[in-house]
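If you scroll down you'll find the structure; I have some questions about it.
Just one protein chain is left out here, and the rest sit where they should.
Chain IDs A, B and C follow the sequence of writing; residue 1 opens each chain.
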Amino acid sequence: MITATIIGGSGYTGGEVLRILSQHAHVQVTQITSRQYLGQFVYQVHPNLRKQTDLKFISPDNLESTDICFLALPHGTVQSKIDAFAEKFTYIIDLSADFRLKDAATYKKWYGEDHQAPAWLDKFVYGLPEIYREEIKQAKYVSGVGCNATASNLAMYPLVKADLIDLSKPLIFEVKAGSSEGGASGNPGSHHPERSNVIRTYAAYGHRHTAEVMQILGSNNVSLTMTSVDLVRGALATGHATVKDGVTKKEIWGAYRQFSKDNPFIRIVKERKGIYRMPEPKILAGSNYADVGFDIDQENKHCIAICAIDNLMKGAAGSAVQCMNLMLGLDETEGMTFPGLHPA
Amino acid sequence: MITATIIGGSGYTGGEVLRILSQHAHVQVTQITSRQYLGQFVYQVHPNLRKQTDLKFISPDNLESTDICFLALPHGTVQSKIDAFAEKFTYIIDLSADFRLKDAATYKKWYGEDHQAPAWLDKFVYGLPEIYREEIKQAKYVSGVGCNATASNLAMYPLVKADLIDLSKPLIFEVKAGSSEGGASGNPGSHHPERSNVIRTYAAYGHRHTAEVMQILGSNNVSLTMTSVDLVRGALATGHATVKDGVTKKEIWGAYRQFSKDNPFIRIVKERKGIYRMPEPKILAGSNYADVGFDIDQENKHCIAICAIDNLMKGAAGSAVQCMNLMLGLDETEGMTFPGLHPA
Amino acid sequence: MITATIIGGSGYTGGEVLRILSQHAHVQVTQITSRQYLGQFVYQVHPNLRKQTDLKFISPDNLESTDICFLALPHGTVQSKIDAFAEKFTYIIDLSADFRLKDAATYKKWYGEDHQAPAWLDKFVYGLPEIYREEIKQAKYVSGVGCNATASNLAMYPLVKADLIDLSKPLIFEVKAGSSEGGASGNPGSHHPERSNVIRTYAAYGHRHTAEVMQILGSNNVSLTMTSVDLVRGALATGHATVKDGVTKKEIWGAYRQFSKDNPFIRIVKERKGIYRMPEPKILAGSNYADVGFDIDQENKHCIAICAIDNLMKGAAGSAVQCMNLMLGLDETEGMTFPGLHPA
Partner (left out) sequence: MITATIIGGSGYTGGEVLRILSQHAHVQVTQITSRQYLGQFVYQVHPNLRKQTDLKFISPDNLESTDICFLALPHGTVQSKIDAFAEKFTYIIDLSADFRLKDAATYKKWYGEDHQAPAWLDKFVYGLPEIYREEIKQAKYVSGVGCNATASNLAMYPLVKADLIDLSKPLIFEVKAGSSEGGASGNPGSHHPERSNVIRTYAAYGHRHTAEVMQILGSNNVSLTMTSVDLVRGALATGHATVKDGVTKKEIWGAYRQFSKDNPFIRIVKERKGIYRMPEPKILAGSNYADVGFDIDQENKHCIAICAIDNLMKGAAGSAVQCMNLMLGLDETEGMTFPGLHPA
């Protein structure tokens, strides 16, 4: 059995990694840390795991080496300790934002501080298998992904890859997302009476995930507008782009079809009838699927690209475990066969 | 114009008192206090009141006298200062739990501490007009009511008053309630991802409002089981009681019909068809109505009495303003004509 | 007392007109029709109105003349009967889509059928007082407004009016909306297990309200993408536009500030701190306010204009009653002082 450590295990992302691995055939979590819940059973914090695990939260200070380590710590706290982590663990997947961007100056622009380990930026592969599968297979260090960036990137990347988009024109993304994106710690705006029933645009511009979209799609004219809605899990990205002259609906279909063929967790949703005609996060809670769809107004060369994900799965823990499978030479989908629920 | 002060105005109850009075023909709020939001416009905390009021939060330390004062402070903080408040304000309505119970020993049993002003307990009238209307008309000091107690009491009181209930048998109340009951300050359990989609029984026994139900209904064998559901405003109390021998459905109908006739904010909901056949808090948000209904299993002498309210209105601020109207000799319903929304 | 008739009173819009007028000082509803609920008390369908009205639904076939008539019938059913209605009622406000567009060809393009009374199109004024106040004051026939169009128009109109927008560039609107937009009749997609927890883009292009936005803003390059979220009442429109060269943030502020000054139901929401920093429909349920806000990325000349409304109020019944007040020479805000709830 391959052994794994989860550092920062009381948060939602760490909990999801543990949930997935509790069903995994080849990897077993042997250590999970939390300073806040030290000594408590994991199921007291993640109550879904009662009768699934008897692990207790331990201190991150005296860990044993394991084959792989998932870092689920707050942004900015990993970079200064990365050398120590690398000494202890052969494979590392860092779910924070610390090693997502390739460029230290870009990091500073979006995160407001100097990067503490710029030399490590190149050692990490961006952990989105749909784009970097081959690199991930060879990697020891993989970065997690931003959930809103992932929904936006998976919506638009197939069209950019197929060279159908005019990148001199603005790429406008509107992302609508659930409350679990904010993590396990509350704030005044997450108090249920204030957070229920919202359609709350909390960032018109400037969301940090914008940098990841620019990096992946290769454009500097990207805006990401974030709107919270009344949902726990799920994010829907709607991207507005201008297609190149003469691009047809058929070409767009083709780009997505190829993308779905190449990737086990990509599904095209584009139905003419029924209730679920476009991608929807509603049916994806707990699943690692990313559902993609589109529409085009050929008269105005305006294309709408849509992607729905579970922000804690494909947007975080799911992609991370998918990367782990690739890094370890296992079946890419191992442990993530849960397809989501209908209804939910 | 009659002048009013709201002390503790940043909470939900204080905000509701202000909202109601902003439409009141005869009473005007001239002072509202908050230490936390000192100097901020009220509409920055209660955003519904933008363009309705230009009041700012002031300190509670240097208030001017006004005709009436609403105390919307945390439980336990009023009793030690009541003399000072009474010097400054002619009429006082205290929305905390400090003066709801008539007996200092009972207070200690349920709240765990000695009462700091037991001599004042008798000076306060319990602020439920449906039961104490005449006393309230004569009162200078009125206590607010517990929201869950109010739903429970209004459900069962008509039957107790009509002498239809066997009080030697247990009175079992199940109250289901929304998140605004917890007030404006968050806690780990009110974090949206944890509080959404719940059916959460957080108190099988021992909720403090039980004492108010015992006091009003005149029984010591009362249980109140509290369950939170996914809703912001609203409480539904379902009471299970044993009727006396020979009590008929017609007598029960009669008891509720009289209660509704005597009280402008009591409505009977008992329809044979349609969607809304029994009381439901869904349509009461913002309204001061208490909707009551019932059913009876005559074979087992088992009666189910139901009451729905908006916990912040009939269960708190609405009843308080209703009391104010009575104390000041105004029309009992003044300022509270909003009937609730359909759909909502 | 001025008398009013509501035709099609069992739907949500008709119910809201009745709710508002039940608090109106000068206008009284004397007739309300419904074939489906003929003979039933109105409160059996609109349960919030219990104890507020004893009206019963009557047949639309034998109505008496009243001063004003609200038509709350399905789209397409008014135009063929408009002459008969005009004979019976001096003032008519038609809440359907039949008389919103000025041009019969445009009507056919978006609604797919020939208009049955094209000669009447010019007799109706588009019922958005923020734009057509003076015309409405003189009108006998006023059309209701599309809710999504209204949110989009009120977001962007101040900037268009102030000549700050480059109308040669696309206007991209994303509207997120609650379930009451679909009306009171269910469909497979409105079944609660299927409609809860959704972020459902049901129309990437082609929503009929697009035509109203084009008409008001004076652009043919408008897209309106509709996304349903888990909410009953409320719509948020986010408009993306390109500002003209050199337009400053201060100019945009000025345009909105003037708009708010000129219109009693327009509020600017643009705060630096607190929970409610931008417009949100959450606090608008039951209110006629339209809250507007914006942000600008000057580097890319990209402006985001936002408007939140209650789709049944400012987006339908509220604007209609506001028009009625103007048509009848009454105070524009009469009957609509309810400011919405916090929390809700």
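Note that in this section contacts are C-beta pairs under 8 Å (C-beta built on N, C-alpha and C of every residue); 3 or more make two chains touch, one makes a residue touch a chain.
Being a predicted model, the structure only gives us computed values, none of them experimental.
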Chain not shown: contacting residue from B:I6, B:A72, B:I306 or B:M336: B:I306
Residue in contact with the excluded chain [from B:E181, B:E194, B:E212 or B:E334]: B:E194
Identified contact with the non-displayed chain, of B:H24, B:H46, B:K176 or B:K314: B:K176
Contact partner of the left-out chain, one of C:T5, C:Q79, C:S152 or C:N197: C:N197
Absent-chain interface as seen on chain C, which is shown: 12, 178-180, 182, 184-188, 190-193, 195-197, 230, 232
Interface residues of chain A (partner: the chain not displayed): 12, 15, 19, 22-23, 44-52, 180, 184, 232-233, 264, 267, 269, 271, 273-276, 280, 283-287, 289, 291, 337-344
Missing-chain contacts mapped onto chain B: 170, 172, 174, 176, 188-189, 193-194, 196-202, 204-205, 221, 223, 225, 227, 229-231, 234-236, 238, 240, 275, 277-282, 294-295, 297, 300, 302, 304, 306, 308, 343-344
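Going forward, only the chains that are shown with their structure count from here on.
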Chains in simultaneous contact with chain B and chain C: A
Equivalent-chain rotation between chain B and chain A, CA atoms, steps of 5 degrees: 180
Chain with minimal offset from the mean of all protein Cα atoms: C
Most distant chain from chain A by Cα centroid: B
Cα-centroid distance, chain B relative to chain C, in whole angstrom: 35
Distance between chain centroids, defined by C-alpha means - chain A, chain B (Å): 45
Residue list for chain B, restricted to those that touch at least two other chains: 12, 180, 184, 232
